[in-house]
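Of the protein chains in this complex, one is absent; all others appear in place.
Labels run A, B and C following the written order; every chain starts at residue 1.
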Amino acid sequence: MSQARESCGVFGIYGHCDAAELCYLGIFALQHRGQESAGIASSDGQRIRCHRGMGLVSRIFDKNTLDQLHNPMAIGHTRYSTTGSSLPINTQPVVAEYSQGQIAIAHNGNLINAPLLRRTYEAHGSIFHTTSDTEVIIHLLAKPDHVIKPDPLAHVLNHVQGAFSLIIMLPDRIIAARDPHGIRPLALGRMGTGTYCVASETCSFDIVGAQYLRDVEPGEIVELDHRGMTSRYFCQPGQVTPAHCVFELVYFADPASLVFGQNVHTTRLKLGRQLAIEQPAKADAVISIPDSGRCPAMGFSQESGLPYVRGFVRSHYVGRTFIEPSQEMRDISVKMKLNVIRESIKGKRVVVVDDSIVRGTTTRAKMRSLRQAGAKEIHLRISCPPVRRPCYYGVDFPSSDELLAHDRTVEQISEFLDVDSLGYLSQEGMLSCMDQPADHFCAACFSGQYCVAVDPQVSKYSMERNQLHMF
Amino acid sequence: MSQARESCGVFGIYGHCDAAELCYLGIFALQHRGQESAGIASSDGQRIRCHRGMGLVSRIFDKNTLDQLHNPMAIGHTRYSTTGSSLPINTQPVVAEYSQGQIAIAHNGNLINAPLLRRTYEAHGSIFHTTSDTEVIIHLLAKPDHVIKPDPLAHVLNHVQGAFSLIIMLPDRIIAARDPHGIRPLALGRMGTGTYCVASETCSFDIVGAQYLRDVEPGEIVELDHRGMTSRYFCQPGQVTPAHCVFELVYFADPASLVFGQNVHTTRLKLGRQLAIEQPAKADAVISIPDSGRCPAMGFSQESGLPYVRGFVRSHYVGRTFIEPSQEMRDISVKMKLNVIRESIKGKRVVVVDDSIVRGTTTRAKMRSLRQAGAKEIHLRISCPPVRRPCYYGVDFPSSDELLAHDRTVEQISEFLDVDSLGYLSQEGMLSCMDQPADHFCAACFSGQYCVAVDPQVSKYSMERNQLHMF
Amino acid sequence: MSQARESCGVFGIYGHCDAAELCYLGIFALQHRGQESAGIASSDGQRIRCHRGMGLVSRIFDKNTLDQLHNPMAIGHTRYSTTGSSLPINTQPVVAEYSQGQIAIAHNGNLINAPLLRRTYEAHGSIFHTTSDTEVIIHLLAKPDHVIKPDPLAHVLNHVQGAFSLIIMLPDRIIAARDPHGIRPLALGRMGTGTYCVASETCSFDIVGAQYLRDVEPGEIVELDHRGMTSRYFCQPGQVTPAHCVFELVYFADPASLVFGQNVHTTRLKLGRQLAIEQPAKADAVISIPDSGRCPAMGFSQESGLPYVRGFVRSHYVGRTFIEPSQEMRDISVKMKLNVIRESIKGKRVVVVDDSIVRGTTTRAKMRSLRQAGAKEIHLRISCPPVRRPCYYGVDFPSSDELLAHDRTVEQISEFLDVDSLGYLSQEGMLSCMDQPADHFCAACFSGQYCVAVDPQVSKYSMERNQLHMF
Partner (left out) sequence: MSQARESCGVFGIYGHCDAAELCYLGIFALQHRGQESAGIASSDGQRIRCHRGMGLVSRIFDKNTLDQLHNPMAIGHTRYSTTGSSLPINTQPVVAEYSQGQIAIAHNGNLINAPLLRRTYEAHGSIFHTTSDTEVIIHLLAKPDHVIKPDPLAHVLNHVQGAFSLIIMLPDRIIAARDPHGIRPLALGRMGTGTYCVASETCSFDIVGAQYLRDVEPGEIVELDHRGMTSRYFCQPGQVTPAHCVFELVYFADPASLVFGQNVHTTRLKLGRQLAIEQPAKADAVISIPDSGRCPAMGFSQESGLPYVRGFVRSHYVGRTFIEPSQEMRDISVKMKLNVIRESIKGKRVVVVDDSIVRGTTTRAKMRSLRQAGAKEIHLRISCPPVRRPCYYGVDFPSSDELLAHDRTVEQISEFLDVDSLGYLSQEGMLSCMDQPADHFCAACFSGQYCVAVDPQVSKYSMERNQLHMF
């Protein structure tokens, strides 16, 4: 699967002489969460500096820009967005100045009530430079009523609804906070005395050499400063039932990461095993769609006893076809990414495992490649239920109309993809593979049951419709 | 002279199917006013789009970006800033959204009370994304008290002090306005029925094929919309004495432009003639420092009867020297721009005419080139008085300490430059070459008499000290 | 393994209106054979045009360059070379003009007697622009004695010794030829009536939609022109024993390709199975070094019954670390490519399978990552024998001194890599996995038995020592 996009990855580090350089490595390791723009803000203890840009992390930063950011604390952000709203103005971290001085914020998630708050603030005279939720948070923090509260940040975070894993930098500290449902992940790490990290996923800790400590808890605010790490809660633990995004474990996160405290790779193996139990197939071999389907395919093979065979070779190069579209050339761009190993497929009945189907168009092209390579039967197995509903908490699915399963039965999908059989994992089966209770997860994109109520009048799309068209 | 930098050039066009493309040509023609960043915002009547970037206009825009801006109205901006404050965040036009919808502003000038206003607004909860004065104007417009005024823009423009030639775009109109002193220029042009232009200088009208109509008057607001062109005043004409920046005519503006209604080239010829009267020299020939000194040198030659001779050849290529600095290599970078025609100089007593001296370092290197080429005597003549004070109204001089004439007598300067004689034009002489009365001009950089009082505590530098360090 | 480099991939297509575009796709699919420079030459039937450059195929070509090459026949080349000899002048195809008109050549392989021929020709007045063997072939073809022969190409190919899979383009035809030992692969494909392809590997046929016909035989010359495909032999079949490069099947070729008529993926599975028989290990799981070790690791798992587990995640992004080398940061650059899945490794005895070891430095870093992730025992298994000798036929190994196994016993290597056990596949075992008899393969890099005698005085290195230093 490749058409659902996580909006963001965030990383912060406090107390290291190479903070900006390590932050670069941290967001480099989080690019699977967003690879269309990135930024780093760092502070020398008094002034915040920032560099942001469009494109891959390795293109945006070089020795020179990192040298200019050389400071003992830094936060970074990497971001995806669909073509329409891929706006430079929304590149993060957002940096602004208000009565209390400078502030930089890197945000993963989506605020349900941001459009409403924005309208309210505009009515009171505020101006907005971006279309991002993150700017709303800064306006809330800057409000004179809030500034005088004992804990302005806690006060503000109680006013925003939805998903937020935030890393905030003030000139002298880094603050991490997570919404009461803990929808998006946020992990804490340590690198030595007085050096702390915070990141969307622990795979970024591995690359910088940090130890995973624990997650930032739902409703918790963690401050990293010269005193070390201190914690408080803006929402008491236990008051709200967690609603961790199950799609993080199914699809987004890096297999090497711990997410919500559980290993991603191991979880996906379990999903594959459960899939083999629920949706067995008479076949000669199991193959995976690289790279997303590899973990569940291995699990499926282990449970079913069918041999796991390599069916596709993934190209490590990026290229375009310059030929005018025509009958004969149609599937070339898929083949430039994935080539079939004919010998693994020819004359065989194959189980093909993938982690999910969103639009279904590239999946169809891949099935066609397998047919052309001589597959006798194709049994497609998906390690989650059909994706039927949008996400309002930070996953950038296409609109409902474009979701293949939105208004189609499994039979209709099977026909569209031209496979011999199609089996999805059940929601119960999926949730049974998790380390926490089933009701601690959000599965709204499958079930339509949203943990935070969404006013359809003020959905995230309303803001997009009003976005500033800047590019 | 090359070290004083005008901050900006602005251009707007309403009612043309190729508005963005013509706006591109307009700001292209204004790059002598600022060549470090540029931007264009355009509107289809309902939504504003914008593209901005660092570098030359030709690098920032291409067919693709202009196609995305293809709309019937557009405003553009080109900008210079010294290295320290060359911040992408300050690239214009500034585009924001407030209670009344979208707004884009391109601004040439400098507001004296912007730092004070900024502090006030921050105290009331506003957040700032840039360090530019322009953002302050949008905050003022967004204030609920102001929004309800009969003419909010007029109200706001009465609250800001200093220099401003503004081009504002709302989704359905373009508005041009100029401060009551008319410090910076702003000209109106017409291209046909219902198509209007507004620009810092008329040289941009030539390139797009527009006719110069008249200047936007000091204190005037001109609106360009579907009704055509309408005018009103936020400050009654005659209430304030004009204070046009004389340095525009001496140095900044393009020789082909009309500025404050008078032709730049003709004015500079007059300055050269006056210089010859005030500061004659016994010499064999007159040469100019390309390209800035060419007009006054021709005037000097005409008045003095000394032959005008070509002493330097200017390279059309940009290059760097990669050699480690050493005795022998010192002046190479100056020579890469200007080469001396030895035969014009050798054994001769030459009058060298330039328009001004700011820091004096490159002037010294040029004088040294002339000596090395065999000049017998060098008589340097400058077509304005010594630049001794900073400008608070939009000219980006170096700090006072770096101004060569700040604390030096003419003799000391002459010695520093190692010339046989040095003569500056007097302030009276300079102003006598203008078409308007002498007291209609600001000559504060020479005299220290500022038309708008500057609170030294809240000078433009105070904001720079507080700037957001983004790059 | 990543330090042995094949020199080249070649592709040619005759008789298709989109020949250059398909050639671009063809060399795109061959980039695993060389990714430091590439080129395409095409012909309209009368004149040859060419575009070459340094870097990845996707960077060198764009719509514009391909449009200029739009012609009904094209040949392409993609190339690797070590830093020292990475010379733009050696970029292929080589295009030259001689008495018979224009000629373009794309060459995979290495000619043993090229230095000698070069000296001879220089003595007769020839001048050389490159340091490549390929230029020597053109000089041979241009020799007046040869031009008059009944079949000049056949005559010339009998004079050169070593490895050559050649694709030659004359203005009106494409000619493919292969050395009598058939050292490097060269495959023929068909796309429809009158449209033929020739390529190093069949994976390039898949991407353009061509059918594999057969290999160009050792000693064969195949011509593709308006008459279709015709064949002749410059060296009679059977006269010379084949010596196919076994390393193509072990390491270089794409798993989806047929090489020497046998499927690469299937062969590597067999190598893994044989490895499990020869070098078993008491362990809990089998993991592979991505991507090269994946096929043999799956074979090892199948034979041994040990579960195949995912131990590493490979990053799809390219990046650099900008931090000064230090104790703490040492292994970061390896981790930026490969991250360990801790849960797969922790506390386990793992068999790690790779296809080969050349220098051993990155292998050592990977073993260290596994230790750090908590591996209890590491049993490294390699699906070929130790690489001990250089290749004179086109594989770009480092010099003997840099080959880890050159003068080390298996015990010493095991110690260097700090693994609990190390096992290599035997040469007999390796060759037993091939479809052709063992004596039809060249295994000189393992055994030192070279099929074409190499005069140590005139080795390939002698030419490199004399190379023209151009960059």
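Everything below uses one rule, namely that a residue touches a chain if its C-beta (ideal position, glycine included) is under 8 Å from a C-beta of that chain, and two chains touch if they have at least 3 such contacts.
Owing to the predicted nature of the structure, the values given are computational and were not obtained by experimental measurement.
Asker: Can you list the shown chains that the absent chain is in touch with?
Answerer: B, C
Asker: Which one, C:143, C:244, C:294 or C:440, makes contact with the chain that was left out?
Answerer: Counting the whole complex, the residue in contact with the absent chain is C:143.
Asker: Of the residues B:203, B:351 or B:380, I need the one that contacts the missing chain.
Answerer: Missing-chain contact among the listed residues: B:203.
Asker: Using the touch rule from the top, list residues of subunit B that touch the missing partner.
Answerer: Per the touch rule, subunit B residues meeting the hidden chain are 18, 21-22, 24-25, 28-29, 31-32, 35, 56-58, 61-63, 66, 203, 206-209, 254-256, 263, 265-266, 291, 294-295, 298, 302, 307-310, 313-323, 328-329, 332, 335-336, 339-344.
Asker: So that we can see where the missing chain sits, which residues of subunit C does it touch?
Answerer: 47-51, 65, 68, 95-99, 102, 122-129, 135, 138-139, 142-144, 147, 466, 468-471
Heads up, the rule we're going with is that only the chains that are shown with their structure count from here on.
Asker: Compute the centre of every chain as the mean of its C-alpha atoms, then state which one is farthest from the centre of subunit C.
Answerer: B
Asker: Could you work out the angle of the rotation that brings the CA atoms of subunit B onto the matching CA atoms of subunit C, rounded to the nearest 5 degrees?
Answerer: In degrees, rounded to 5: 180.
Asker: Taking each chain's centre as its mean C-alpha position, how far apart are subunit A and subunit C in Å?
Answerer: 38
Asker: Calculate how many whole Å lie between the centre of subunit B and the centre of subunit C, each centre taken as the average of the chain's C-alpha atoms.
Answerer: Centre-to-centre distance between subunit B and subunit C: 61 Å.
Asker: Using Cα averages as centroids, what's the distance between subunit A and subunit B in whole Å?
Answerer: About 47 Å separates the centre of subunit A from that of subunit B.
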